[in-house]
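One chain of protein is taken out of this complex; the other chains stay put.
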Amino acid sequence: MIESQDFRETTPERLIGEVQGMRDAGYRLVQIGATRTEGFEINYSFDRNLEFVNFKIRLADNTEAIPSISGVYWSAFLYENELHDLFGLNIKNIHIDYQGHFYRVARPAAFAEKPPPPKIKRAVKPTAGTEVKET
Amino acid sequence: MPFFTISKTILRSLFGRPATLMYPAVPREYVEGSRGHIEIAVESCSFCSLCQRKCPTEALSVDRETKIWKIDRLRCIACNFCAEACPKKCLSMATGYSPAVTSPGETEEHHA
Partner (left out) sequence: MRTIIPFGPQHPVLPEPIHLDLVVEDETVVDVIPSIGFIHRGLEKLVEKKDFQEFVYVAERICGICSFIHGMTYCHGVEQLMKIEVPPRAHYLRTVWSELSRIHSHLLWLGLIADAFGFESLFMHSWRLREKVLDIIEATTGGRVIFGSCKIGGVRRDIENGTLREIAAKLRDYAVEYKDLGNVFLNDLTVKRRLCGVGVLSGPDALGLGSVGPMLRASGVAQDMRLLKYAAYGGIDFAPVTAEEGDSYARCAVRIGEIFQSVEIIRQCSEKIPGGAIEIKVTGLPEGEFYARTEQPRGEVIYYIKANGTKNLERLRVRTPTFANIPPMLKIMTGCQLADVPVLVLTIDPCISCTER
């Protein structure tokens, strides 16, 4: 069975209101995760009796201020500190703010960097008479 | 009874066979299909380096000119991917661990 994927769009301004609505409706906070696209996307996932709902906010870059939802869901502080340490996202008023010391990372905000351009294939030197199959 | 609930288990292991082996006096027997280390029948290898490209940990290196097939035993995760990919079927997964090496990055060489 394929689980239905419910993605809803929202904005940083409306975020707290939407999240409060989920809390009042008895949803459990499943996770908060970010993705680096051209800018950034943040997904807030909720679950109630296996019904899975996602809120997505899109940001142009990681300096934009995002309100913390740790006032609504106390447990969100872990996810929000993680987002700050790995993506450098600017999340305001986290309940317990580690100020960038949640993960001990070698480089701050490493996940915000774009991946290097695709590597040129490892050189193969085909010699006459051998078949080289690439799958 | 809320006391001595474990006595049954203890008595059973007291009179049963020991759960451990007297290793190394009694060697461990590996079950068939246990993934231990990669073996190569280097005579049939065509040095096509397909295994090298397939290996997720880059543990293999194949040199076509000098006809040397090398494996870094410490990098290898015994995933069997190379053996599945090899067109000549000269790689195989054997049971048991490979012997210890004295420094990291030391490779084991097989010449044709």
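Assorted remarks:
Each chain gets a letter, A and B, in the order it is written, and its residues are counted from 1.
We adopt the following convention: a residue touches a chain if its C-beta (ideal position, glycine included) is under 8 Å from a C-beta of that chain, and two chains touch if they have at least 3 such contacts.
Quick caveat: nothing in here was measured; it's all calculated off a predicted structure.
Think of the hidden chain as still there; on chain B it touches residues 1-3, 5-6, 8-10, 13, 19, 31-35, 56, 77-81, 84, 93. For chain A, the residues in touch with the chain missing from this view are 1-3, 5, 7, 23, 26, 28-31, 33-37, 43, 45, 49-50, 52, 54, 73-75, 77-78, 85, 96, 98, 101-105, 110-111, 115-116, 118.
Everything that follows uses one rule, which is that only the chains that are shown with their structure count from here on.
Our note on geometry: chain A versus chain B, Cα centroid distance of 38 Å, whole angstroms.
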